[in-house]
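This structure is in C-alpha cells; I'll ask about it shortly.
Here the complex is missing a single protein chain, while all its other protein chains stay put.
The block that comes next holds subunit A.
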Amino acid sequence: MTTLDIRGLRLRLPHTARPVLDGVDLAVGPRETVALVGESGSGKTLTSRTVLRLLPEGAVAEGTVEVAGQDVLTMTAKELRDLRTRTAAMVFQDPRAAINPLRRIGDFLTESVVLNKVLTSAAAEARAVELLEAVGLTSAALRRYPSQVSGGMLQRVMIAGSLMGDPKLLLADEPTTALDVTTQAEVVSLLGDMRERFGTALLFVTHDLGLAAAISDRVSVMYAGRIVESGPAAELFAHPRHPYTKALLDSTPDPDAPPGRLTAIEGQPPDLREELSGCPFAPRCVLATAVCTEQAPQAAPAPGNPAHTAACHHSDRLGTRLEGETVDA
C-alpha cells in the first residue's frame, strides 16, 4: 500500500478565481523519498499541509488524500488526531516559530503522544531521550528551553519530535531555509538518516533542485497548483520532459558549470485571481503553440518509461531541441 496517495486534489480558497491546487496527483511509497519542487507560490506548502488536513480558513478540498490507505479529507476528529499523532508528522520550516518558546523541549517532544495516551509519560520520556540521541543531542536538552539552543539544534529537536509517534510518513516543508548554510547540509543528511533508520516515507518540499536531486528517489515538479512533471530523480533531471522543469534546471546555479549559463525564467506565475485555460505555463514557455493556450495538457508517460510523466503537449520536442541548444551554447 502506498504510504501517501494524493489523487485529483483540488483546493479552493476564498476570493480566488481558480483552485489554488488543481488536480494534484502525488504518491509516496513506503520508505520512499519524494521531493516536491517548484517556484514560490506554486502550492507546495498547501499540498503538504493538506496531508495533515491543515487547511487555511475557508478552504474547500476535493479529491482524495490517502495516508496508509485512509482518506484524510473524510476523517473524523478522532481519526485525524490519531493520524497526526502516529501516522504522519511534519517537520516545519522555522523551528523557532514552530516550537513554543515558553515550554521546555521535553514538553514539546512528549506532549502529543502523552496527551493522546499513545505512551505513558515515562515511556514517552525514554523515547524522547532515544530520539534526541539519534539526532545527535543528549537528554540534557529535555530540560532546556528553545531559546537556550541554536537553530540547527532546534531543528534536530523538531525532527526528533516528528518521530515520537513512530509515523509512517514524514513531511518536511523546506526544513532548512531558516538555518545557516553549514547546518542546512547537516539537517538534510540527518533527515535522510532518520528516514532510513526509522523506516518512514518522506515528502520533501523544497525549491532547491540540487537538494531534491541529492535526497530523493522521485521528484514531482509543481507549477500553478498542478504537478507538471513527475519521475525518478536522476531520469527527471537528466531528461526533463516539461519546459518548466527544464527552465528551472537552467535557472539553478550549478557549481560545476561555467558562469553565464544561468537563465532566470521570464515572466510571472499566473495570479490566483485569474482563470486559466490551457496550459498554465504557456505564457512563459518557449515551446508554446496554439494548442497550449486552448487545451490543458494531461500527464502522459514518457515513451519506454511509464514512471516518468509530464503534462506537456510538446514533451517529445523538448528532449531533442532544447538539449541541442545547450550543446551549441
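Throughout what follows, a residue touches a chain if its C-beta (ideal position, glycine included) is under 8 Å from a C-beta of that chain, and two chains touch if they have at least 3 such contacts; residues count from 1.
Criterion: contacts and distances are computed from a predicted model.
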item: Protein name as given in UniProt for the chain not displayed, "Phosphonate C-P lyase system protein PhnH", "ABC transporter permease", "Pyridine nucleotide-disulfide oxidoreductase" or "Sulfur dehydrogenase subunit SoxD"; value: "ABC transporter permease"
item: Hidden partner chain, touching residue among A:R12, A:R81 or A:H239; value: A:R81
item: From A:T2, A:N116, A:S139 or A:T293, residue that would touch the chain that is not displayed; value: A:N116
item: Selected residue (touches chain absent from view) among A:L52, A:I159 or A:V188; value: A:L52
item: Absent-chain interface as seen on subunit A, which is shown; value: 49, 52, 54, 80-85, 89-90, 92, 94, 97-103, 107, 111-112, 115-116, 145, 147-148, 161, 165
